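Of the protein chains in this complex, one is absent; all others appear in place.
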Amino acid sequence: MGKIGDFSFDSEPPLRELLEAYKAAGFQASVLGDGLGLFRKIQEEKASGCRVFLSFTANMVASGLRGIFADMLKRRLVDAVITTGGSLDHDMIRAYDGYELGAFAADDGELHREGINRIGNIFVPTKHYELLEEKMKPVFEALHARGPIVSPSEIADEMGKTLSDEGSFLHWAHKNNIPVFSPGITDSAIGLQTYFFKQKKGCADFGIDVTKDMGRLAQIALDAEKTAGIVLGGGISKHHLIGVNLLRGGLDYALYVSTSEGWEGSLSGAPPSEAVSWGKIRESGRYVNIRGDATVVLPLLHYGAGGEKND
Amino acid sequence: MGKIGDFSFDSEPPLRELLEAYKAAGFQASVLGDGLGLFRKIQEEKASGCRVFLSFTANMVASGLRGIFADMLKRRLVDAVITTGGSLDHDMIRAYDGYELGAFAADDGELHREGINRIGNIFVPTKHYELLEEKMKPVFEALHARGPIVSPSEIADEMGKTLSDEGSFLHWAHKNNIPVFSPGITDSAIGLQTYFFKQKKGCADFGIDVTKDMGRLAQIALDAEKTAGIVLGGGISKHHLIGVNLLRGGLDYALYVSTSEGWEGSLSGAPPSEAVSWGKIRESGRYVNIRGDATVVLPLLHYGAGGEKND
Amino acid sequence: MGKIGDFSFDSEPPLRELLEAYKAAGFQASVLGDGLGLFRKIQEEKASGCRVFLSFTANMVASGLRGIFADMLKRRLVDAVITTGGSLDHDMIRAYDGYELGAFAADDGELHREGINRIGNIFVPTKHYELLEEKMKPVFEALHARGPIVSPSEIADEMGKTLSDEGSFLHWAHKNNIPVFSPGITDSAIGLQTYFFKQKKGCADFGIDVTKDMGRLAQIALDAEKTAGIVLGGGISKHHLIGVNLLRGGLDYALYVSTSEGWEGSLSGAPPSEAVSWGKIRESGRYVNIRGDATVVLPLLHYGAGGEKND
Partner (left out) sequence: MGKIGDFSFDSEPPLRELLEAYKAAGFQASVLGDGLGLFRKIQEEKASGCRVFLSFTANMVASGLRGIFADMLKRRLVDAVITTGGSLDHDMIRAYDGYELGAFAADDGELHREGINRIGNIFVPTKHYELLEEKMKPVFEALHARGPIVSPSEIADEMGKTLSDEGSFLHWAHKNNIPVFSPGITDSAIGLQTYFFKQKKGCADFGIDVTKDMGRLAQIALDAEKTAGIVLGGGISKHHLIGVNLLRGGLDYALYVSTSEGWEGSLSGAPPSEAVSWGKIRESGRYVNIRGDATVVLPLLHYGAGGEKND
């Protein structure tokens, strides 16, 4: 509690001071201010052994947030990433060639005829997927050479090994030995590539055993004294992050950034409190649910968190 | 086009007539009216060879919609189901014991202490998951006996084989030989069970190869002269449904029911037109995007569709 | 509480039975089922003296809901209406000529060049506003002849007096002597017409005194033993309805139908519980907040309520 404070800068404030003012402004500004405090707290706790899980959706890797994910892994702010197959697609393609800023209101039929795929206001040329096919071949071959059955985290690691782009989160995940889990990996362009790869001579035995990652992910949660989750968006990645923490009685810290509601009972829209009922977040846990687009919110958190102490 | 028509019944109309009036009422009523027309059209086309894909999210199987999914499979209105692992959890548990109607605004800490897990306003007692463990053991054993590496659709089929509840969609899927795909199956209670099962003596070699289902799903799309998608909610199930149709140049018919937007670029909120740019829905395709909770919308479509001819 | 029940009709059920099944289905289906119970309860209470307030937004009068509003007033199910000026515009215009069903994704520049104004997927030809001007002239003249300063409810009543269309809510409001309040009336085409009317010779003294309606509206609330609010959508109409009930310690019954959230602190998205803190709904009050488009929801409530007894 405290008084609502009006914004009252005379000129452009430093980012940190602006965000400090958010805390007292009410509505989502205050929630974002609280979220910043929690984001900092998670970084502090990480330094004393808390294990941090980060989940995000594939569309975010098509956006500028990819650079922040890379930075978080470069700076070892997280211990495990959980995401969808599309994130692997976009990260690899963008290590070689860029996406275009387009418009939400584009004519999709026309785009299709021009060979452009739309993700909101981001345009992805179809030819980029040919590039992905070319770049994935050696990845699959290298994996296959070591044994026919692989796990999603092994695929992600092998991809990262081939990428030298410092803006790539897979590059940093590989370099810093941070596992990237992708329990629904076949639902992606990479998934389609496995289908094509298996049709090649001598590769029909290739497979992705998703149970292989269960133990690895579970162990991170079970070994930790404390855990924290940074959950951007919803879907399978969100659920997998909070779900694995059930094994240890729940997350100690949970920061959600979401545009989705819960009035239709969806997991994507479920607030942190719902996870408390399941034991996926501890009753004693600290959590914040920021409502807004992560492309706007995460940069404020990441660059505003600085590194200073906080509540 | 046509005039906006006012609702003007003198007394309670038959459902069908009410929905007919929706068409001319504007806003989402008209969209729902259009959606009903498309829903009927898909049933007609199914009769002449169109392959129908149905996707839904796990929370829907915790709701009364489970009965409609069962009915759609019983009546062979669909050729393939795509859903998350949680749908399998809920379907099996509810074949043995029920869920409770609760409240969105419940105290989640208290629920946790009482052993109740909340999904929106649906309460799931924790003990139900012990039941799931017990019922899944013979399923895993039967599968393991046939070979160590299984696919998600084989698990779903084996589960359905054990269920005699006529309200179960897995029961009817098995009975009518309709595959249930679940590309992210480990993200569920069943996923956790595989983790426990692998720790049993002699079962460490058990695995779920998600690439095994790729060919099976792809073949349904590739063999079809026409395809249709009924997409309820978002997430991996939605994307997998439209994604596989890329292989054949897109869906001919797509009916979405969604509460999610697209202003943050999410796949869950992406409208059908966005899928046109990707070739996941044909440029010439017919599609409708109904905005609302599927628990309200789908019963109107399913029971309103009747079976009569329509535009 | 009670078990979640699966939908399980063998064929198209009567509307009433379908809605009965909604109650046990979870998520918004259950909320709608509860809302139906409350809608019926309000009708019962009305019969024993409860005063019922109805608020809606102008776009709804452009839709097929206009027919339901007319029916509610014809059947004297409400004691007072609170709405915006645009509702008066649309109701009068549509008494003479129709609107068209269009498309959300229309090209608005093209529409503008064709003289078509868009409200979501409803098209309103610009020429209709010339018709409004013609029809409002005698209304203003009649009012002005009785005195220069009028209230919004007097304008609404005078408009209703001129309308013989049985689909018009203003027609029935006048006929059944039910006041229509419009505290923000100048924000509408009628508002623009007053501006033109005042420029006419001898009419500069014309004015709309919005305080004149305060006492009239307050008296309805203060005289009532019980009050109920049916609040469709948000904005000034919603707030005015709940706000006046502050004078008597709050509504006894409140049914909201809304697509809006409250995470940005808006009144439009504020749930009923927030109104409890203000004393706009009684602590002991019964309330339901249905999330969805009123064009889909209200017909289910109105035609499903039938007239039978209910909890």
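Order as written gives the chain letters A, B and C; numbering starts at 1 within each chain.
FYI, a contact is a pair of C-beta atoms (placed from the backbone, for glycine too) under 8 Å apart; a residue touches a chain by one contact, two chains touch by 3 or more.
In this text, all values refer to a predicted model and were calculated from it rather than measured experimentally.
Enquirer: Which listed residue (A:Gly67, A:Gly109 or A:Gly215) would be found touching the missing chain in the intact complex?
Expert: The single option touching the absent chain is A:Gly67.
Enquirer: Pick from C:Ser8, C:Asn176 or C:Ser260: which residue touches the chain that isn't shown?
Expert: Touching the chain that is not displayed is residue C:Ser260.
Enquirer: Pick out which of A:Gly26, A:Gly109 or A:Gly249 touches the chain that's been left out of the picture.
Expert: Only one of A:Gly26, A:Gly109 or A:Gly249 touches the chain omitted from view, namely A:Gly26.
Enquirer: Would you mind spotting which of A:Gly5, A:Pro148, A:Gly215 or A:Gly249 touches the chain that isn't drawn?
Expert: A:Gly5
Enquirer: What residues on chain A make contact with the chain left out of this view?
Expert: Counting only chain A, the missing chain is touched by 1-9, 12-16, 18, 21-22, 24-32, 59, 62-68, 70-71, 94, 98-102, 105, 119-123, 167, 273, 291-293, 295-297, 299-300, 302-304, 306.
Enquirer: By the contact definition given up top, give the residues of chain B that touch the hidden chain.
Expert: Against the left-out chain, chain B lists 26-28, 31, 261, 263-265, 291.
Enquirer: At which residues does chain C meet the chain that is not included here?
Expert: For chain C, the residues touching the absent chain are 57-60, 62-63, 84, 86, 104, 106, 108-109, 111-113, 116-122, 149, 183-188, 191-192, 194-195, 198, 206-215, 218, 233-236, 239-240, 243, 246-247, 259-270, 273-274, 276-279, 283, 293-295.
Convention: only the chains that are shown with their structure count from here on.
Enquirer: Quick one: compare the interface residues of chain A with those of chain B and tell me same or different, with half as the dividing line.
Expert: same
Enquirer: How many angstrom lie between the CA centroids of chain A and chain C, rounded to a whole number?
Expert: Taking the average C-alpha coordinate of chain A and of chain C, the gap between them is 44 Å.
Enquirer: Using mean CA coordinates as chain centres, what's the gap between chain A and chain B in Å?
Expert: The separation of the two C-alpha centroids amounts to 25 Å.
Enquirer: Any chance you could list the residues of chain B touching two or more other chains?
Expert: 59, 62-63, 119-122, 273, 293, 295
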